[in-house]
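Have a look at the structure that comes next, please.
The complex is shown incomplete by one protein chain, all other protein chains being positioned as in the whole.
Up next, subunit A:
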Amino acid sequence: MERGRRFVGYTSAPLRGVALAGLALLGLPLLVVIFVGAHAGLPSPVFFVEQGRRLPALARRLAARWGGVEIASPYRPAPPPPVRDPDGWYRDGDALFRSAFLPDYLARLGWIARDPATARDLSWMMLNPLVGGVLAGLAPALIGGGLTALWFHRPAGAAAMLLGLALGPRLLRLHARWTRVLLAPSSRRVPGRVAEAIGARVVAGARLCASVALSGVAMVFAVAQVVTIGLMPVRLWPETVLGSRRFVSWRRARIGEWTGVRIAEPYHPEPPLPDPEPDGSYRLGWGPIGTVYQTRGAAVRARRFGWMVGDRASWRDLAWSFLEVPVAAVLFTGPAVLIVGGLGVMCWLWLWTEALGLLTGLTWSPDDLLYAAVPAWSSVPAPVAGLVAAAFGMAVAPALLRCHALLSRSLLGPTRAALLTSRVDTLTSSRAQIRDAQAAELRRIERDLHDGAQARWVAVGMTLGTAEGLFDQDPEAAKAMIAGAKDMSVLALGELRELIQGIHPPVLADRGLADAVRTLAMDAPLEAEVRVRLSGRVAAPIEAAVYFAVSELLTNAAKHAAASRVLVELRHADGMLTVTVTDDGPGGAVARRGGGLHGIRRRLDGFDGVLILSSPEGGPTVATLEIPCALSSPRTSTSSEKGSPTS
C-alpha cells in the first residue's frame, strides 16, 4: 500500500513539475495584462488586480496538495460596502457622493493598493518564471533530456532519467517552499542592522531615481509660470503659482521625510480684502498709487496678484524650479543611470535573453551591445557588473539626497526676514488670544463672586440683622436665624474655595507642579501613575497651564475614553518641558473645536507650547504637551508613585 503510494508520487512528480512550470510561465503574461489593464480605465485597477489574485491562489492550493506546504491567504478583508447616511449621501472622508459606486470604488482601490500582499503577488509573478519555473521544470527536463540522450549515450541518458525521477518529489516540496516565500502573509520580522542599512539604501536609490523625474515636473511648473506671466499675468499667473506652490510644498515635505532636512513653509498668508466702499467698489493701494476695482472678483484677483508678486518666496520657488533640472543632472544622473542601467538592463535584460536563449535555442545576447560601450568589463558577467553598478549608485544615494536637500533649503526655506515676520504674526495672534482669554477669565471670576459669595454674604448680613432685632422678643426664632446664617456662610466658603481652585489651585502654590499633578492623579477615578523627572520648578504661569491641561486630560480619560489606567509623565530636558498622558482606553479621540483639548491648545499657545494627540482606534491614547521653558532653583524631585505619601 505504502510502497504503491510512493511509486505514484515518484511517477506523478515530473508531470506535476510540467504543470507548475507552465503555471510559472503564465505569470508573466498575466502581469502584463494586469499592468496594461490597470491603466486602461477607471474601474479596471480593482478588477484586474482582484482577478489576478486567482493565479497566486491556485499556486497556494497546489503547494498544499503537491508540496505539502499549507499557505494561508495573506489578503486583508475587503472593505464593507458604503453605508448611506440618513441624509441620503454617501460619505468618504470629507467628500460626499450621491451614488454608492464611487465611494465603494475608492474604498476598494485603497484596500487593494494598501495591502502589502498585492505587491508581493506581483513580485511573485515577475520572479516565479525564473525561480519556481526552474525548480518545477528541472525534473521533467532531466527526464526528457535523458530520454533524448538514450539514442546516442545510453548510460548517461538513463542516469539523467533516474536522477530526474528521484529528485521529482523533493523538487516539488522545494517549489512549494519557494511559493511560501512570497505568497504567504508577510511576517513582520524586525530586520537586522545590515538588512536595515541595505533596505535604507535601496529605498534611497528609488527616491533618487524619483527625484530625477520630479525635477522635470518642477521644470514644467517653472515654464508654465513664465508663460502665464507673459500672457495673462493677473488672471492666470496666480493660479499657476498656487499649483506650483502645492507641488513645491509637497516636495518640501518629501525632502524632510527622505533626508530629515526640515524646510519650513516661507509663504506670507493671504491678506484679507479691505471693506468695500459705500458704492460697492474696492480700493487697493500699490505703494504711491492705487486702483479702484468695481467688482469684488476683480479686487480679489488684483489683491492675490499683488500678494504673490510681493512675496519673495514666489520668486525663490521659481528659481528653485528652474535649477532643479541642472542640479539633478549634476547630482543624480550618474547614480540613476547606474541603478536603472545596472538593475534594469544588465541584470533583467540579461536574465531574459539568457532564458529565452535556453528555451528557443537562439544564442542572442545583449552582451555584445553592452560591452561594446565598456570593453574593460567584458571579462565580468553582465549581471555581476550590473549589480555592482546598482549597489554603488544606491550606496551614494543617501548622501546625494541630503546634499540636494541642503541646496533646496537655501532657496525653499524662509528667509530670515520671513521668519521674523511669521514670528511677529504668531506673537500678535497669540497675544490677542491671551488678552481675550484673560478678559474672559476676569469676567467669569467677577460674575462668580457677584452671584455667589457676595450674594450669600449679603444674605448672612440681613439674616443676622433680623436676628438682632428679634433677639429680645423671640430668642428661639433669633437662634434659628443665626444657625441659618452660619449654614449660609459655610456655603459661601465652599463657593469661594471652588473659585480659588479654578483660579490657581492652592496645592500648586504650596507644593509645585509635581505634587499638584499627584493630587490630580489621586482624585481621579482611575488607576493613575505619576512619574516626574524635574530638577527644579518651572515658571508659575506654565505650572498652572500644565496643571489645568493634565486635569482636563485625566477627566477626558475617565469620562470619554472609559480608560481604567493612566500614566502621567513629566520631564524636562534640553529646554523643553514634556508632559505625556497615556491611557488604556479604546482610542479614537479627536480634538474638536470648542472642546476641552482645543482649550488646552489655546492655553498652551501663549507659551509656544503644543499639544500632540495620538489616538489610533484600539488605543492607547497618548496626549503629549511640549512647552519650551527653563527650570528655576535646582531642587531635585524624582519619584514614581501614587499609593504612598511623599516624605
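As a convention for this text, contacts are C-beta pairs under 8 Å (C-beta built on N, C-alpha and C of every residue); 3 or more make two chains touch, one makes a residue touch a chain; residues count from 1.
Basically, contacts and distances are computed from a predicted model.
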{"item": "Name of the absent chain as recorded in UniProt (options \"Thioesterase\", \"Electron transfer flavoprotein subunit alpha/FixB family protein\", \"ABC transporter permease\" or \"Response regulator transcription factor\")", "value": "\"Response regulator transcription factor\""}
{"item": "Contact residue for the chain not shown (choose from A:M232, A:A319, A:A477 or A:M522)", "value": "A:M522"}
{"item": "Full-complex contact with the absent chain, from A:T421, A:S489, A:S535 or A:T555", "value": "A:S489"}
{"item": "Candidates A:A328, A:L567 or A:C629 - the one touching the absent chain", "value": "A:L567"}
{"item": "Selected from A:L58, A:L442, A:M462 or A:I500 as touching the chain missing from the view", "value": "A:I500"}
{"item": "Missing-partner contacts on subunit A, residue numbers", "value": "486, 489-490, 493-494, 497, 500-501, 506-507, 509-511, 515, 518-519, 522-529, 564-565, 567, 569, 580, 582, 584, 620, 622, 642-646"}
